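Here the complex is missing a single protein chain, while all its other protein chains stay put.
Just so it is clear, A and B label the chains in written order, and each chain counts residues from 1 on its own.
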Amino acid sequence: MSEPAIDIRAHSAVAPQPLMSARGVCFDAGGQRLIDGVDLDVLPGRCTVIMGANGSGKSLLLRLLHGLLTPSEGSIAWRGRPLDRAARREQAMVFQRPVMLRRSVAANLRFALSVRGVRGPERKTREAETLTLARLDGLKDRPARVLSGGEQQRLAMARAMISAPKLLLLDEPTASLDPASTLAIENLIAQARESGATIILVTHDAGQARRLGDDLIFLHGGRIAETGPVVRVLDAPRSKAAQAWLSGRLFVPNNP
Amino acid sequence: MESFSAILIEAIGLILSWDADVIEIILLSLRVTLTAVAVSCVIGLPLGAVVGAFRFPLRTGVLVAMNTLMGLPPVVVGLMVYLMLSASGPMGVLGLLYTPTAMIVAQTILVTPIVAALTRQVIEDLNGEYAEQFESLGVGRLDRVLALLWDARYSLLTVALAGFGRAVAEVGAVIIVGGNINHVTRVMTTTIALETSKGNLQLALALGLILLAIAVVVNGLLMAIRGTAARAAYV
Partner (left out) sequence: MFRRNFLGFAAAGLLALGAVGPAAAQDDFIIVQSTTSTQNSGLFDHILPMFQDKTGIEVRVVAVGTGQAIKNAANGDGDVLFVHAKPAEEKFVADGDGVSRSDVMYNDFVIVGPSSDPAGVAGMSDVSAAMAKIADTGAAFASRGDDSGTHKAELRLWEAAGVDVDAASGGWYRETGSGMGATLNTGTGMDAYIMTDRATWISFGNKGEYQIVVEGDDRMFNQYGIILVNAEKHPNVKSEQGQAFIDWVLSEEGQAAIADYKIDGQQLFFPNAG
């Protein structure tokens, strides 16, 4: 086994056990190797940002880490155990395009709890808390599918957070949102961290990466091109892939 | 041949006269068909949902069977049920032949494949949208089937309607297993067949118009429900 691409232990006084470890993970589809030899450790409480060009394998990697896809080679461990359905229930994922059940806002939240067997008064309490947290109180009886894009993504975040997951996997959650909605989502992410969740965030937004992230993984062609603290990688990328990509990003006006 | 307007007038007259026999026939038609559709839904919705939501060995075979059975000729179903329920058949002791229950059984056999096959399509489409989210949430098999059925409920109304249409218009099966016995198993379609055979074409067509009107009312009701749901973005 090669040395993990990200070793959070270097940044941390004590070295806690990784929440999640990937070793030599590859994923093939249609005769092509789309993820190639990824090693990483995710330590509890950190926010890891995954960046990279379109097609570099960010979303695939996220799905592999969530157990929605099975690696063609290599292995992923969750708290030292295999990544199975029970493990997945300790995680939650928000997709780029939120999938809303054809029910009310509140029923969408309840669903996430009821499939985990949370019922009765506890479900009521958590539903109310989460509605308030995501500022969805006024919308709770609305059909989820008539909400705006920003409101839907807020609901998707709330639905992911309501089960108090140990790990939140976020796939470009603000990709098509306006600044106000983006801010609302970022606030929710910050609140999730405060309550102890570990975050893995895929984003194209370097500003967002700086605001939220601790560590950065830069993917290129299904491989990890570079890893390191967010600020260091963004300010002084060492890999050619990250340099090229970031030089394109520098033209975005609001990028510091 | 009578003019169409004369037939229309006769149909309206038949309804307005509130003829006890006609009402009895209409009510029996509705009772048999609605019960058959309800039973078909109880069987066909979960069956279609399971086939639509999961991959399993022999799934293609089940699919082909369901789609093929959709085209079952009513007469063949009538004969099959007759042979089952006949006094000399395996279920003869039940004494169900020539009863409304026999007609319900026959129509259920006709309608269940339609409900199952159309449900499969609806659920498979919805599952395509939901599958990854369900996987992520760790939704169990039973919860998944129930959630898909519930979220597709308004689309499934259309499925039930397709079954209703097939059952209410069907004559070949019910006339064999029901026997078209006056006041016992005489329904709209068998009455139409009988009146046609008596050469009372005008009366037969008038009854046909009533049947059509019933179908329109049932369709209208369900579509209204669905329309309300669509405006609420639940479809």
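Operating definition for what follows: a residue touches a chain if its C-beta (ideal position, glycine included) is under 8 Å from a C-beta of that chain, and two chains touch if they have at least 3 such contacts.
Keep in mind that what you see is a predicted model, and the values were worked out from it rather than measured.
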Given B:P57, B:G71 or B:G199, the one touching the chain that is not displayed: B:G199
From B:I7, B:V22 or B:C41, residue that would touch the chain that is not displayed: B:C41
From A:F27, A:W78 or A:F111, residue that would touch the chain that is not displayed: A:F111
Hidden partner chain, touching residue among A:R23, A:R63, A:R103 or A:H220: A:R103
Contact footprint on chain B, counting only the chain that is left out: 28, 31, 34-35, 38-39, 41-42, 86-89, 92-93, 95, 97-101, 104, 146-147, 149-150, 153, 179-185, 194, 196-203
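The working rule: only the chains that are shown with their structure count from here on.
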Where chain A and chain B are represented by their mean Cα positions, the distance between them in whole Å: 48
For the chain B and chain A complex, residues of the former touching the latter: 129-130, 132-133, 135-140, 143, 147, 151-152, 232-235
Residues of chain A that touch chain B when the two form their complex: 66, 68, 85-86, 88-89, 92-93, 95, 99, 101-103, 111-112, 114-116, 143-146
